[in-house]
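What you see is the complex with one protein chain gone and the rest in place.
Then we have chain A:
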């Protein structure tokens, strides 16, 4: 999946709506500098997730995470419009999606957190480890890091799904950076604005 022209347009449209709602001095006079920065960052993520749609885990997770915070819900709803916001934040039911129900996922996530907090690993006995064992351990550790970085990564059942989600996420993350860069340039010098869709 590569970013299509329709993705880019959808992203920009929602990004601009978010900027207008959250960014302008005249539209949101009471906002502090930090609030404005946060609001624009949230708008960028909502725009990216929405433009991607509900078929990928990371985009659904991003919307879920963002709308978990009450202050984000109002922003997301305003940017996307009530109907689209509701559609995207509803859990998807396609067969490719994880079969875990929402409550099980939450239980599993919280129990994982508790377990790792309580169980302090005792110092491992020193012994010669084979290179392949070390390599496996590194892969496991780094896979955990990846799960934390990719939205929704922690809920993915197997490493193959994680890799698929990562591939998609990176492609669209790059597009997000690219589009925001062009948007910034356009705002700095509107007369020089040139972009190939």
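Everything below uses one rule, namely that a contact is a pair of C-beta atoms (placed from the backbone, for glycine too) under 8 Å apart; a residue touches a chain by one contact, two chains touch by 3 or more; residues count from 1.
Just so it is clear, contacts and distances are computed from a predicted model.
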Fill in: Omitted chain, identified by the protein name its UniProt record gives, among "Acyl-CoA thioesterase 19", "WD repeat-containing protein 41", "BHLH domain-containing protein" or "Origin of replication complex subunit 4"
"BHLH domain-containing protein"
Worksheet item: What is the set of chain A residues that contact the non-displayed chain in the whole complex?
Response: 1, 12-13, 16-17, 19-20, 23-26, 33, 36-37, 39-41, 44-45, 55-56, 95-96, 135, 138-139, 142-143, 145-146, 149-150, 158, 160, 163-164, 166-171, 173-174, 176-177, 180-181, 183-184, 186-188, 190-191, 193
